[in-house]
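Every protein chain of the complex appears in place save one, which is left out.
Order of writing sets the labels: A, B and C. Residues in every chain begin at 1.
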Amino acid sequence: MERWGASMKEIERAISPPHEQKKSKPKEGLTGAKERWTEAMNVVPAILRAARCEGSRLHTSSSLRHIQKQTRLRVVDNSELGKSAMLEGRPPRCIHVYNKKGIGRTGDKVLVAIKGQKKQAILTGCHQDQFPLMPKFDSNNIVLVDENGSPLGTRIHVPIPTFLRKKLTEMSRPKGVDYTKILAIATRFV
Amino acid sequence: MNQAEIRKLIPALRVAMTPKKRRFSNPRGPEGRLFKMRTTVNELIKNERMEVNYNRADEARGYAERLISEAIRYGDCHRPTMELADFWLPEKQNVHKLFKVLVPRFKDSEISYTRVHKAPHVYPSTLFDKVVLELRGNPFPPLEKLTTKRNWIHNILLEEAHREYLEKKYKQEGEEEEEVQ
Amino acid sequence: MLSAVPRRIFHTFFRKPPAQRVTAKVPPYIRDQLDSNTDNEQPLPHDFRTVYPEFLPDPRPEWRNRLRERLERNDMLTRRSVVAIPEFYIGSIMAVTVGDRNASDKTNRFVGICISRGGTGLRAWFNLRNVIDHQGLEIMYEMYSPLIRNIEVLRLEKRLDEELLYLRDALPEYSTFPLDMEPELLPEGAPVPINDIKVKLKPRPWHERWERKNLQGVQDLGLPQRFYNKAKLHEKPWEKYDLMMEYRATIPEEEQADIFHEIAPHYQQLESSRRQSKRRLAQTSRY
């Protein structure tokens, strides 16, 4: 971890939730390390997550890689909220899945806790094993949406499955929520 | 298991096998199970005939058959086969016996290399079925009595009946042909 | 005289033997009765089992049935006569086009490296992996699904390992392939090249404990010694001596020959389509 210029303790403090940070006052010079750290996060987020898990010696995802409550997700649109949350190294957590099973699959709507706010989001890619012809992603991707189903961002910078065309159309209501705007801001379908 | 193993091409066993392996209890686990099998296979190659429990014999038989067929197929200049023989035959004179005696003996064999006979329970004994496991072509006297069954009364009578039956049949067929002509 | 016998032995001798569950044994394989002109029988090609592994049935005896396997092979051959399924291996780079009701032009093409392959008969499948827009993606395809329009092999090669699932934990450049990749040249009759590239993995945590898998195609994992010590404890070095375990996992040679004999009338067609796909590789890369 030394290559990022931050010691393990500093990193842990940097990525710990805000109320814990208040208890121990951050020393001077940590801010520089934190910045460098967030920069690194921007480049290779996977390495950060790896470092965090190694640091805490705790695996929070189950072996089936279900998306359920407390699962950390990755925002893949360019909304300000999502971008800043990802850059700070505080990825949103799923706090509810809007289906009967409580396990999110591609195209399901979830409620996430992101930077102290509650936001709704659509799962655009899942890491767990998928049926044939359905792409399996390396991360659990979400696109933040508001109450009307419109995305908060203006662009999705990773591919999304074509299956969403059908699923989101089915989820939309004629005079209610309309999720199909997500399809319009996608850059690539697989 | 979702696909057959394709790394190796193995000739078919000439004996029936159980669909799953028998799990002999052993404190050393699966490794210890193989060591158990190894004792039996080694003794079989050495003595060519032995009396063992049925389950043990039936399981070890497959290993012995496979070992001999590997030896026949690849010979003693093949490193993996030599390693196999080295594992399965801890007494090293048996390795020589395998390649120098058993391979020539079974080279052109079309049938299995081993045989199993039911053995009696000798009082006092355990509950397990006893069998005699032997290599074919061993120097000992044969276990089954090679008596002809032809002179038994029911066979003589049946032979006579067969002759009568054929006579009757040919006669009938001849009559039918005549009728046709 | 009975008193001379130890009490334990006396009781065990007269007690009824325990009721055993007798499972039906698997009889030794008997070759199919071939046609009268056995001279025409072709020998089993050495690469039959590696090129067409799904033609060999699942070796689990409880699920075997000759008639079902034959019907399944007939269906596979029929499907192969419609859509050519080329020769490929783990590590080959492939492009698959499928019919997709939701795609804009109703077809969907994906390029990726084959990281795993499995299944027998009509259940055969393979997994492709690629990194698109810095996002790792994997898609599983069923080989005999009628949705598949076309399967191309863009680069025919093998790797050092039998499964490349560790690419999920490798740096993304090792599984990044351009979507407009051109098919690459392979000289006629040349053996399939083996790519001995060594992949660099990301730091832990990983999807699996790769240090326990005896991987050939990865660089030094750079773990502390205790990981290798633990891996050593989980090794099963005796398994390579377990001849019957090996046997139960395979289809015997004689049976493979029979399977080959059964599909031999179609084998020429299979081989010609296989050769054609290779030649097409050569032609397209010429200009």
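By our rule, a residue touches a chain if its C-beta (ideal position, glycine included) is under 8 Å from a C-beta of that chain, and two chains touch if they have at least 3 such contacts.
By our rule, contacts and distances are computed from a predicted model.
Name of the non-displayed chain as stated in its UniProt record, restricted to "Exoribonuclease phosphorolytic domain-containing protein", "K Homology domain-containing protein", "Exosome complex component RRP43" or "Large ribosomal subunit protein uL3m": "Large ribosomal subunit protein uL3m". For the chain that is not shown, the touched chains among those present are B, C, taking the whole complex. Only one of B:72, B:85 or B:131 touches the chain withheld from this view, namely B:131.
Considering the whole complex, the residue from C:121, C:136, C:183 or C:217 that touches the absent chain is C:121.
Contact with the omitted chain, checked across B:54, B:74 or B:87, is made by B:54.
Interface with the hidden chain, as seen from subunit C, comprises residues 17-22, 62-65, 67-69, 71-72, 75, 78-79, 81-83, 99-101, 106, 121-123, 142, 144-149. Counting the whole complex, the residues of subunit B in touch with the unshown chain are 15-16, 54-55, 57-58, 116-120, 129, 131-132, 143-145, 147, 149-150, 152-155, 157-162, 165, 169.
By our rule, only the chains that are shown with their structure count from here on.
Comparing chain pairs A-C and B-C, the larger number of C-beta contacts belongs to B-C. For subunit A, the chain with the farthest CA centroid is B. A straight line joining the Cα centres of subunit A and subunit B is 64 Å long.
Put simply, the C-alpha centre of subunit A and that of subunit C have 35 angstrom between them. Considering their complex, residues 5-6, 9-10, 12-13, 15, 17-18, 23-29, 49-50, 53-54, 56-62, 117-120, 123, 236, 238, 241-256 of subunit C touch subunit B. Remark: subunit B residues 1-6, 8-21, 30-31, 34, 59, 62-63, 66-67, 70, 84, 87-88, 112, 121, 123-128 touch subunit C in the complex. Subunit C makes touch with subunit A in their complex at residues 98, 100-104, 108, 110, 125, 132-142, 145, 147, 168, 202-205.
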